[in-house]
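Take a look at the following structure, please.
Every protein chain of the complex appears in place save one, which is left out.
Chains here go by letter, A and B, matching the order in which they are written, and residues are numbered from 1 within each.
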Amino acid sequence: MNLILAANLISIDPGLIFWKSLTFLLLLFLLYKFAWKPILQALQEREKSIDASLRRAERALAEARQIQAENERIRREAEQEAQRILREAREEAERLRQEELQKTRAQIQQMQAQARAEIEREKQGALDELRAVVADLAIQAAEKILRESLDADRQRRLVDRFLESLPANKN
Amino acid sequence: MEPTALAFLAAGIGAGIVAIGAGVGIGRLAAAAMEGSARQPEASGDIRTSMIIAAALIEGVALFGLLICFFLAFK
Partner (left out) sequence: MGNPTVFSYSTWWRVGLWCAAILWNLGPRPGLAAEEGDENISEVLIHHTVDGYYIALEPIATIELPRLFLLRTAEGSWRLDAFGSTASALHSGRYVANYEGHRYTAADELEELIATHRHLYAELYPRDGELVLDLSITRHYVFGLLSALLVAGFFIPVARRYRKGTGRTTAPRGIWQNLAEVFIVFVRDEIARPNIGEKADRFLPYLLTAFFFILFSNLLGLIPNLGAATSNLAVTGVLALFTFVIGTIYASKDHWRHIFWPPGVPVFVKPILIPVEIMGLFTRHAALAIRLFANMSAGTLIILSLIGMIFIIHALFGALAAWLSTLPSVLLTLFISAIKLLVAFIQAYVFTLLSALFIGMSVAEHAHEHAEHEEEGAAPVVHAVPTAGETRTVLP
């Protein structure tokens, strides 16, 4: 009896095959229509959207990197520009200073020369004046003296002769 | 000895031999797979899949042996 029962263990019941096939087909259909299709579609959609957003993020990151690089470049350029301007300004200032110095120096020299010429001229003038004054004085003195001894013409001649004997370049 | 008893004996011995064969086969397979995945951990996923497939094939052979033992015992 055990043998019969145990043989049942591996026997195949045709009725069960019929019902099972029917049920499984129904389950397959039901799940395909109401479960797997929406779920798999949703999963695919989500995967796509995740993929797309990843790609978008990557692109945004690249863009941000580019912008950053651009900013960096601009900053560096600005810095260089500033450096350049500063250097130029410094050079300019130096140049101006030098120029001013030169100018001042030239002015001073010019003024010196002017002063010297003035002094020379003044001196000449003074000498001329002095000479005239001295001559007048001498004349007056000589007149006084000659009033006693000479007439005016004689005296003048005497004085002129004396004056001419004086070295001309003695100043 | 009566034939039924002999059939039972044959079925029992057969089932035992089948179990030994399948056990040795799957054991060797698992050992090789583990060695492989220890040596190359990055390939362990592929190794596991192939191991299960190969184990299933060995098991399939064993099940056929077992089925014959079943028939021997029941028929």
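By our rule, contacts are C-beta pairs under 8 Å (C-beta built on N, C-alpha and C of every residue); 3 or more make two chains touch, one makes a residue touch a chain.
Computed from a prediction, not measured in an experiment: that's the story for all the values here.
In the full complex, the hidden chain is touched by chain B at residues 49, 52-53, 56-57, 59-61, 63-64, 66-67.
Residue-level contact of chain A with the missing chain is found at 1-2, 4-6, 8-21, 23-24, 26-28, 30-32, 34-43, 45-46, 49.
One rule holds in what follows: only the chains that are shown with their structure count from here on.
In whole angstrom, the spacing between the mean C-alpha positions of chain A and chain B is 86.
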